[in-house]
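Can you keep this structure in mind? I'll have questions shortly.
All protein chains of the complex are present and in place, except for one that has been dropped.
Each chain gets a letter, A, B and C, in the order it is written, and its residues are counted from 1.
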Amino acid sequence: MADDLKIPLLEELEKGPWPSFVTDIKSVAGKSEMAADLLRQLEKSYEDKRGYWKHGGLVGVRGYGGGVIGRYSALPEEFPGVSHFHTVRVNQPSGWVYTADALNGIMDIWDEHGSGLTNMHGSTGDMVLLGTRTEELEPTFLALTQKGWDLGGSGSDMRTPSCCIGPARCEYACFDTLALTYNLTQEYQDELHRPMFNYKFKIKVSGCPNDCTAAIARSDMAIIGIWKDDIKVNQEEFAKYVDSGMDVQGIVVDMCPTSCISVDGKTIDIDDSNCVKCMHCINKMPKALAVGDEKGAAIALGAKAPIVDGALFGSIMVPFIELEEPYEELHDLIERIWEFWDEHGKARERIGEFIERVTLARFCEEVGLDPIPQMVTHPRENPYIFYEEYFAEEGEGSEE
Amino acid sequence: MADDLKIPLLEELEKGPWPSFVTDIKSVAGKSEMAADLLRQLEKSYEDKRGYWKHGGLVGVRGYGGGVIGRYSALPEEFPGVSHFHTVRVNQPSGWVYTADALNGIMDIWDEHGSGLTNMHGSTGDMVLLGTRTEELEPTFLALTQKGWDLGGSGSDMRTPSCCIGPARCEYACFDTLALTYNLTQEYQDELHRPMFNYKFKIKVSGCPNDCTAAIARSDMAIIGIWKDDIKVNQEEFAKYVDSGMDVQGIVVDMCPTSCISVDGKTIDIDDSNCVKCMHCINKMPKALAVGDEKGAAIALGAKAPIVDGALFGSIMVPFIELEEPYEELHDLIERIWEFWDEHGKARERIGEFIERVTLARFCEEVGLDPIPQMVTHPRENPYIFYEEYFAEEGEGSEE
Amino acid sequence: MATDVERKTDIGPPHYEQFLHPVMKANYGKWLYHDSIAPGVLSHTGPEGTIYTVRAASPRLASTNFIRNMTKIATDFCDGYLRFTSRNNVEFLTDKEENVDKIKAALAELKIPVGGTNNAISNVVHTQGWVHCHSAATDASGLVKVVMDELADYFTSENLPAKTRLAVACCLNMCGAVHASDIAILGVHRTPPVIDHSTLPNLCEIPTTVASCPNNAIKPTSIEGKTTVKVDEDKCMYCGNCFTVCPSMPLSDPLNDGVSIWVGGKISNARTEPMFTKLAVPYLPNNPPRWPEVTDAVKKIVDVYAANARPFERLGEWIDRISWARFFELTGFEFTKYHLDDFRWAGTTYKRSLQNRY
Partner (left out) sequence: MATDVERKTDIGPPHYEQFLHPVMKANYGKWLYHDSIAPGVLSHTGPEGTIYTVRAASPRLASTNFIRNMTKIATDFCDGYLRFTSRNNVEFLTDKEENVDKIKAALAELKIPVGGTNNAISNVVHTQGWVHCHSAATDASGLVKVVMDELADYFTSENLPAKTRLAVACCLNMCGAVHASDIAILGVHRTPPVIDHSTLPNLCEIPTTVASCPNNAIKPTSIEGKTTVKVDEDKCMYCGNCFTVCPSMPLSDPLNDGVSIWVGGKISNARTEPMFTKLAVPYLPNNPPRWPEVTDAVKKIVDVYAANARPFERLGEWIDRISWARFFELTGFEFTKYHLDDFRWAGTTYKRSLQNRY
C-alpha cells in the first residue's frame, strides 16, 4: 500500500534539519491506509495548490455536541482512505503533563481506531487525534473514557481550557494554574460538551504576566497571574549578578517600562508604587528578584482572532482576584458573564465583540463590576457622554 | 443709559486680579447702547443659567458668502440694543502683527459702526468685531476695505488661514510662515469669501514642530515646519549650559523620546538618524542646538473638533515639502485635494472624516501621493486587504 | 461714510511687512536665539540686534477702549509696534531694553498682568458663551475670568513644571482647543433636544437633520401630516449637532446644563506626540457668577500637578507616567462609568495588558 506512494513533491519536505512530518506520516503509512491516502491527497494539493477537503459536517459521539471535527475528502473515489477523516479532540491534562504509559495507551487506541496521526497539541490545547471514520467515533470515545480520558470542546461551547506549567515547574507562578484549570474543566463539563452558547468561549490560564499560554491574545477569558505588593529582592544574589559582569544598567534598569529601578553599586532599589509588574527585571534576574507575596490573577475578557471585527487582545475586567479553592468568586463571575452574554449576545458574537457593542460601562453594570481606572488605558477622549442622572423640573436639584 | 445698569451678578466678575471683561465692556457701555444691552442680557443669562440668542441667521455683505455671523437676541423687546448683534470677521495680518495706527483705524470704524466690542482674536485667527446691526454691515465693510482690510471666512469655505510669528521673531522657523499664509490667503480669496465647499476648510501654519498655532489639532490642513538633515550643534555653547549647572542629563538626555542623545562631559552627540525632530533638546538649549539646513514643512490633513465622528489630529500626508515662492507644488496639492473632496465628499463632511471614509490608500491615489511608511504609526494589523492585482485564468500568472 | 468710493472686494489682509518692527525686519529669518529676561519678558537676538517682547494678558473680549490703551503703550514705548499671540495675549515689541520696565509699569497701572511665558499658565483659549452664541451650555468669558483669578499667580510666574495650557468651550462644537489642552472646561448639555414641531418642517431640512446625529438617534416622522423628526432619547448623548443644523431642536436646559473638566492634552511634538484631553470630571453645575465648583476642581488639578510632576513634564505626560489610577487618587475625583469610552474607537481605550498599578 505505502509502496505505491508517489509523492515526489512532498518528498522534497524530507530534506533539511527540521523533523519532517512527511517522513513521520510515511512511517505509519505502511500500516494505515488513511495515512497513505492523506499523503496522496496532500501531494495532489501540492501539485494543484489547493486543498481537497469538503466543508465540515456534523458528526460526533452520543450525547456530546462538541469534541469532534467532521471532515470528508472532496475526492473520496481517488482517496478512499480519507473519504472520512474526522478529528477527535481529547481534553489534555492541565499543563500538558503525561507519563509514557498514559500516552502509549492513547496511541494504542488511535492505532486501532484511527489514522495513527495526531497533533500534539491543537492550538486550543487539546490532544488532537487526526483522522478517523464516522463509525469509529463511538468506539474511540468508549476506549478513551475507559482509560480516563474525555473529549474537549468544539463549536459554540466553552472550549477546552488550558494552562501553563505554572507551580509544577515555574518559580513565577502566582497561583495554581493546573488546579484552577482542572477545576474549571470539571465544573463546566456540560458547557464544554454541549454547545449552547452564542459562540465559542475559550479560557486560557497563565501563571504570571509572561503569559506562556498566550491567554491575552487567544482566549475569551484570560486568567493571568499577578501580584499586588512589592517585588521581593535578594540583595546578595543581586550583587552576584553585578559581579558576574552582567550589564544590569542596559539590560534591566534601562528596559524597565516605568523607569522605576535604580541601582547603586551592588544594591538595587525598586519603586514598587510605579512598577507595572511587567516581569522583565524578574525574568532577567530570577535569583535576585521574585514576585511578591500577595498573589492572585487578573482577568481579561475578549481576546480573539480577526474574524469578524478585527483581532482583539483581552481587556482587563478584574485587575486582581485571589484564586483559591473552591474558586467561588470566579465561578460566580463566569456565570454572570455567560448569563448576560447568553441573553444579549448575537449568534456568532464573541464576548470581546459583545462588550464593545453593549459598551464596557453597561457590561460592568450588568455583571456587577465597579468601573475603575485599571480597566482602561485612559478615560474617554470624546465628549459624547450618556448622562443618566439629571435634575427634574419639580425636583429642585435633588434628583441627581 | 449705562447709569441704569443693574448687573450685580456680573459685577462679581469685576473682582480679582485677572482683567475683567465686565469692567471693560462697562467702559464703552456709556457710549454704546449695544454694549450696555449686551451686559443686561448677559446678566439675565447669569440669573437664568441660559443663553438668550436666537439660532444664527444669514446676513452678510454684498458678493460675499462668508465673513459675517448673524446673531439676534431672543428678547429683542427687553434688550433692543442687541436685537441685531452680528459679528464681522476681519482677516488679520499674518502673525497678528500690527501698528498702533492701523489698529486705531479699525477701532474708529468699529466705534462708528458697531458695538465697540471685539475679540482679539477669534479662535480661527480673525479679528472679530463683535456686534452690529444688519444695516451697518455694508458700511463697515466699505470703511474697512478703504483702509486695506478685508473679511475673513465663515461657513463652508476656506477659513482665514493663520500662522505663528515664525521668521519674524523666532529662531526655530523652518520656512516663512508669514509669507506663505499671505500667499495662500491672497491666492484663494474666492474660496475664502464664497462658501462652495462641502464644509469648512481651515489652514494653520506653524514654523516648527512646537506648533504654536495648534495647527495639528485645529486645522483641516496643518502646514508645520520641519527639517530633514541633522540638528546643528554648537559645542562651545553646549559646554556653557553644562557649566551653568543645568541638569542636562535629566532635562535633555533622559527626555529625548528616542534616546538618541549622549553626553560625554561637555560634549553632546546626537544620533540624528533616530531623531524624530521633536524639538525638545533644541527648545531647552537654543543657543547650543538649532534646526538643520534642509528646511521645509510637513503637511497634515484632517484635524477637527469632535463633531461628528470624534476629534481628530491632522494626519501626515506629506512628511516633507520645500516651501519657496511661488509655492506651486503646494498650490497644486491643495487644489487636487479640494477637487477630490468636492467631488466625493458629503455635505458637512470635514476632510479628516472624508479621508477615513474613502480610506487613506484611495485618497493618496486620487490626489497623487505615494504611500510611504511616514504616513502611519504602523502598517495595518488586520488582514482585510483589498487585493487589487490578481492572476487571470488565461493570463498564466503574468497579469499581476 | 462717503458712498462714492470705489467698492473693493477680495483684497485680502494688508501685507504683514508694514507691521514689522525694523529690528524684526532686519533679522527676518536669521534669528540666532532667545533669552528669558523675566516672566513675560523675552528677548530674541539675531545678527542685526535684539528685540524685546513684553507679553500682557488680555480678556480677549476687548473693547475699543482696551485696544486703544494697548496701542497707546505701543506708541509710547515701541515705535507703535505690537502684536497678539495665538493665545490672545498682547505683545509689545521694542529694541530698547530700558523700555521693558516702562511698558511693565504702564501695564501695571492698567492692572494688566504680564506673564504667560515659559512654564506658566498662559491666557485661556476660549469661545463666545452666553455673550454671543446660541449653542452655549455655559458662559466662556465668565469661566475664564473666575478661573484665571484663581490662577493669576501662575501667569505671572514661571514655576510650574512645564507650559500649562487651558481652554474653555461653551458647547461640544469646541470652538477652540478643548480637545487638546492641558486642562479644559467644556460646557455640556445633559438632556435631549426639545423639538418644536410647529417650526421644524419649515426651518429644517429633514435629511440633513437626520444625518447630523453621530448616534443615529434621529428619525423622520410625521405629525399631523407634516414631516418632522423624532429623537430616540436612549441614543442621544446631547451633543447638539442636530441643533446646529436645525434651529427647532434646542438643547438649552438651565437645570441640567453645566460643565465637564478634561485634562492631559497637548499640541506640541516636544518629547511626546500631540495628545487629546481626557475626561476628568463629567459634570459640575453652572453656578454663576463665580462657578466655585469649577475653580476648585481646576485649582486642585494644577496644585497636584505642580506638586508632583518632574521638570518640563506636561500634565498629560505626568499622568501617563504615574497612571490614571494615581491621578484619580491624588485629585480625589471619582472614577465613574462616564469615564469609560463608548464611542466609535472605545475598544482602543480598554486596557489590554497586565501592566497596571494597584
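Structural remarks
By definition in this document, a contact is a pair of C-beta atoms (placed from the backbone, for glycine too) under 8 Å apart; a residue touches a chain by one contact, two chains touch by 3 or more.
What you see is a predicted model, and the numbers here were worked out from it, not measured in a lab.
Touched by the hidden chain within the whole complex are the displayed chains A, B, C. Between the chain not shown and the residues B:27, B:162 or B:315, the one that touches is B:315. Residue in contact with the omitted chain (choice from B:196, B:347 or B:372): B:372. Touching the chain that is not shown, out of A:75, A:165 or A:263: A:165 (per the contact rule at the top). Contacts to the hidden chain, counted on chain B, fall at residues 209, 211, 216, 224, 226, 228, 257-258, 273-278, 298, 300, 302, 312-316, 319-320, 356, 359-361, 364-365, 371-387, 390-393, 397.
Looking at chain A, the residues touching the absent chain are 9-10, 12-13, 15-22, 24-25, 27-28, 35, 38, 42, 45-46, 48-56, 62-64, 71, 85, 87, 91-104, 107, 110-112, 116-121, 123, 125, 130-131, 139, 142-143, 145-146, 148-150, 162, 164-165, 167-171, 173, 176, 178, 182, 185-186, 189-190, 193, 209-214, 216-218, 247, 250-251, 255-257, 276-280, 283-284, 286-287, 305-311, 313, 346-348. Take chain C: the residues that touch the chain left off the picture are 269, 273-274, 344-345, 347-348, 352-355.
Quick note on the criterion: only the chains that are shown with their structure count from here on.
Each chain's centre was taken as the mean of its CA atoms, and the one lying most distant from chain C is A. By number of C-beta pairs in contact, the leading pair of chains is B-C.
Across the assembly, chain A contributes residues 381-384 that each touch 2 or more other chains. Multi-chain contact residues of chain C (touching two or more other chains): 172, 174, 179, 214, 239, 255, 276, 343.
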